[in-house]
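As you look at this complex, bear in mind that one protein chain is not there, while each of the others sits in place.
Residue numbering begins at 1 within each chain, and the chains themselves are lettered A, B, C, D and E in the order written.
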Amino acid sequence: MARFSLLITSSPVDDQGVVTAINFARAALAANHQLCGIFFYGPGTHNANSLQLVPTDEFQPYSAWLELAAQGIPLHVCVTAAARRGILSETEANEQDSVSYNLTPPFQASGLGQFIELMNSADRVVQF
Amino acid sequence: MARFSLLITSSPVDDQGVVTAINFARAALAANHQLCGIFFYGPGTHNANSLQLVPTDEFQPYSAWLELAAQGIPLHVCVTAAARRGILSETEANEQDSVSYNLTPPFQASGLGQFIELMNSADRVVQF
Amino acid sequence: MILHILTESPGTDTFRQCFASISQGDGLLLIQNGVYMNTEHQMFSPVAKIFALAADRQARGLTDLSPEINLIDYAEFVELTLKYDKTVTW
Amino acid sequence: MILHILTESPGTDTFRQCFASISQGDGLLLIQNGVYMNTEHQMFSPVAKIFALAADRQARGLTDLSPEINLIDYAEFVELTLKYDKTVTW
Amino acid sequence: MSLPSLAIISRHAPHGTAHGQEALDLALVSGTFGQAITLFFIGDGVYQLLQHQQTDMIGRKNYSKTFAALDFYDVSQPVVCTESLAQRGISSESLCIEANLQPPENWRALLNNFDQIVTF
Partner (left out) sequence: MSLPSLAIISRHAPHGTAHGQEALDLALVSGTFGQAITLFFIGDGVYQLLQHQQTDMIGRKNYSKTFAALDFYDVSQPVVCTESLAQRGISSESLCIEANLQPPENWRALLNNFDQIVTF
């Protein structure tokens, strides 16, 4: 039993890493390892966009993240990196007088300090 | 007087092209050239996300596109490329039972055929 | 000992940076576009043990495999990250 | 006659693809990370006339300029696209 | 005046990103609009044409199968840079379609014939 934290810096559409990350996470859980949490940073924050509409015959990264969250894995999103990419929580949207928002639970708006904590509590950090 | 159409395939945060594209568009208008329209495709569709929140001391690409639109330049977004990247119009959002949406006028949800038309009506197409 | 996870193809600067950063005894795992590497591309093998994610090779239609490269699945990928002290993703 | 607009630095595969696609009489305009090119990097100059966007060089702190490269501003960028028959952005 | 012809240069490996798929989508739509359109492959883009791709395990669409149907969409035979193939150790027999294989000098001469050029 080892503890893993994952750092996701790949966007779901324009980078390669997300399918790999999700398969890695599933394999780690299947082998009874623990996932301390997943941190989304940089282009990786696009994963938290709740409005993604992928053709039904293709892999659905957003649903796959939700499935991991349903198993108790925390999904933390760097709020600064997300905001400049147009991914806002309801709180932030309200501050901007926007009725729309696209960062919803189980994704959590967090700061970089959360990544440091996830790193410090893990045996291995793997970046995708 | 020449007629230009621009194809934008660069994302506003993770690629280089957007500042260049906007400066190019402004310079073309300043020289009395005509801009038939701007078409956003691939990662470029991220430009149409109305929820982008860029630090105030930095360049605001979204506002800059709106300024161009205010001068009568059509902003067309490939709806398929946008949807898989989490950029939805109100109509599409309603179909998905989502109250939130982030593709709003003056950005227009269009198809690739619109790019063909913009290309055919221009003397020069420049991609950024 | 580092497990270097290479995601880019041999023509990229990323590939060269990864190559420049590998020490004797490190591991090299090819995933995503990294699987386009074959040992003829570079002389990695004297330095590092080389692995490749089978699913990513299959997706890209790659059939010829040099004998120095060990094919692995996701379960083995997880184990591999524990055999080395840390990982770095290129 | 094509105006090749290069946005990537000399270490990239994009740079090599652009180089492979230039014909005699074409133009080469360096913008964004393309401005890191200096003529010592490649022998573009015998083939194409070379331009660089001054704002992008300034942003990156580049001061040494080889005499074969002509600095231009955005107004000249617009004019340049009209002097050639078409553009391609690399 | 006839419609301007369009060259679409595809230069990224498949599956990692959406570039290749979105270049192909543009080609198919252009073809149905009656535009004279040709796909050009260079650099890692030539990897898109490898046969035997099986993408089920990575959840991406295996769009390499669509290349065989280009003709049906009135898209002409793709032009492939032989130097890019050679650098990657790819023989013409391992491609999934019959392509118009050209060394760089012809590749760029063909490119020059088009009215507009876009890259993906």
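Quick note on the criterion: contacts are C-beta pairs under 8 Å (C-beta built on N, C-alpha and C of every residue); 3 or more make two chains touch, one makes a residue touch a chain.
Since the structure is predicted, the reported quantities are computational estimates derived from the model, not experimental observations.
All shown chains touched by the missing chain in the whole complex, by label: A, B, C, D. Only one of D:Leu28, D:Ala55, D:Ile72 or D:Val88 touches the chain withheld from this view, namely D:Ala55.
On the side of chain B, the interface with the absent chain consists of residues 13-16, 19, 55, 57-59, using the contact rule stated above. One chain is missing from the display, and on chain D it is touched by residues 7, 9-11, 32-33, 36, 38, 40, 55-56, 58-63. Counting over the whole complex, chain A has residues 7, 9, 41-42, 80-81, 84, 111-113, 115-116, 119-120, 125, 127 touching the chain that is not drawn.
The criterion applied here is as follows: only the chains that are shown with their structure count from here on.
With steps allowed only between chains in touch, the distance from chain B over to chain E comes to 1. The greatest centre-to-centre gap from chain E, using C-alpha centroids, is found for A. The mean-CA centres of chain A and chain D are about 39 angstrom from one another, to the nearest whole unit. Mean C-alpha positions place chain B and chain D at a centre distance of 25 Å. In chain C, 7, 11, 32-33, 55-56 are the positions where the chain touches two or more neighbouring chains simultaneously.
Residues of chain A found to touch two or more other chains are 13-14, 16, 55. Chains that are in contact with each other form these pairs: A-B, A-C, A-E, B-D, B-E, C-D, C-E, D-E.
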